[in-house]
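Shown next, in structure tokens, is the structure this report addresses.
Yeah, one chain of the complex is gone here, protein chain that is, but the others are all in their spots.
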Amino acid sequence: MGSEIQIAMYMTVILSLYINISICMYGVISKPNLIKKLISLTILQDSINMFLILIGYRLWRPGIVLQPPVLLDWSPTSEVLKQFLERAVDPLPQALVLTAIVIGLAVNIFLITVILHTYRHFGTVDMDEIGRLKRVVIVEETA
Amino acid sequence: MNMDVELINWIVIIIGQILITIGVFCDFVAALLMIRFPNFYIRLHALTIGSIGGAVVPAVGAALIAIGSPFLGTFRWFLAGGALVVALFIFILGGAGSHAIARATYRAKIVEYRPCYIDQLAEDIGEDGC
Amino acid sequence: MLELADLIFIMLGISALLSVPATILAVISRDLLKALIFSALQSTMYTLMFFLLMAPDIVLVYIAVSIGFMSLLIILIIKKVGRYERY
Partner (left out) sequence: MESWVINFLTIAMFFYIASFLLYIVRLLKGPTISDMVLAIDALGYDLAAFLIILSILFRNPILIPCSIVLTLWIYALDIYVAKYLEAKEMSE
């Protein structure tokens, strides 16, 4: 186990990530502008990715230098491999988050295209305005 | 023979540490000046101190330290080369970026150009300077 | 006496704490361009955190996606739509 200050800082990181997620959920739900919703959604996605990375990290122990999961020798012996297993962090969440970031980029580009078409149709990106315009159109059609 | 290599390593490390000390000093001064300066066009000077003095010089110093320390292993040459590439990129791109943002700010008239003693660009365009 | 491990955890905590006001200002501010710059600050802080958490491959992708492409796309759509929020 790490010392007191390491555990306190670890809890600080987790707490501030929770605060970030709650603020971004407020922004997604409560702000009427579509671009502001998009920015909030991006930050929310990044915070959740950070949680996944934080799961795969190991606390420091004295005398061990942590390394990213890359073997630096060209022809590793069994001793080097054993030392590597003691030092490396978990590579599975990193592969997961790498895929999630790229798919998130594709989803964001799709959302931007949808926002652009909404703006060309209605002339505004405000959700309240769009709802009012829709209501006006429905009333005109039924009357 | 071994003694000479040791001596050369120490000399390179001391030079690198002097460069990093200069860089840290420039960085701290630039951060203070970025707060203290009153105007956007004067703050460009602080950005130049912060990018050239605070990033290029410590990168070169870190490259020298990486060359002179054999406890890093064989890959220290890769580390030194990467540090020099970063120094070259910041040396080129820092000036270009600050020039672009200053030109855009002047053309868009976001910040008032004051105190104004001489404005040769406006005279060249045809407006009245100051 | 502070060791290197303690120092790294302190840097992790400081950068996580600095990302909170950046997020608050990015959600609250009326000017969308200012919101974009605050989101870039949050991305820079997360970059430092990913680096300290020993994930260089994610740093290589995350900088390009979050500072590069998202800034470009949001600036393009701000240019079409308009810079200020309604209220």
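Per-chain residue numbering starts at 1, and chain names A, B and C are given in the order in which the chains are listed.
Methods note: a contact is a pair of C-beta atoms (placed from the backbone, for glycine too) under 8 Å apart; a residue touches a chain by one contact, two chains touch by 3 or more.
Worth saying up front: this structure is predicted, and the values here are computed from it rather than measured.
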| item | value |
| --- | --- |
| Omitted chain's touching partners, listed by label | A, B, C |
| Contact residue for the chain not shown (choose from A:M11, A:I55, A:L72 or A:I103) | A:L72 |
| Interface with the undisplayed chain - residues on chain A | 65-68, 70, 72 |
| Touching residues on chain B - with respect to the absent chain | 9-10, 13, 17, 20-21, 23-24, 27-28, 30-32, 34-35, 40, 43-44, 46-47, 50-51, 54-56, 58-59, 62, 65-66, 69, 71-73, 75-76, 78-79, 82-83, 85-86, 89-90, 93-94, 96-98, 100-101, 103-105, 107-111 |
| For chain C, residues in touch with the removed chain | 4, 7, 11, 14, 18, 21, 25, 33-34, 37, 40-41, 44, 47-48, 51-52, 56, 59-60, 63-64, 67-68, 71-72, 75, 78-79 |
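We adopt the following convention: only the chains that are shown with their structure count from here on.
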| item | value |
| --- | --- |
| Overall pattern in which the protein chains touch one another (line/ring/star/complete/other) | other |
| Chain occupying the middle, per Cα centroid | C |
| Chain centre separation in whole Å, for chain C relative to chain B (CA means) | 23 |
| Averaged-CA centre spacing for the pair chain B and chain A, given as whole angstrom | 32 |
| Numbers and ranges of chain A residues touching at least 2 other chains | none |
| Set of chain C residues in contact with two or more other chains | none |
| Complex contacts: residues of chain C adjacent to chain A | 3, 5-6, 8-10, 12-13, 16-17, 19-20, 23-24, 26-27, 32, 35-36, 39, 42-43, 46, 49-50, 53-58, 61-62, 65-66, 69-70, 73-74, 77-78, 80-81, 85-86 |
| Residues of chain A touching chain C in the complex | 2-3, 5-6, 8-10, 12-13, 16-17, 19-20, 23-24, 26-27, 31-33, 35-36, 38-40, 42-43, 46, 49-50, 53-54, 57, 60, 62, 66-68, 89, 94, 97-98, 101-102, 104-105, 108-109, 112, 115-116, 119, 125-126, 129 |
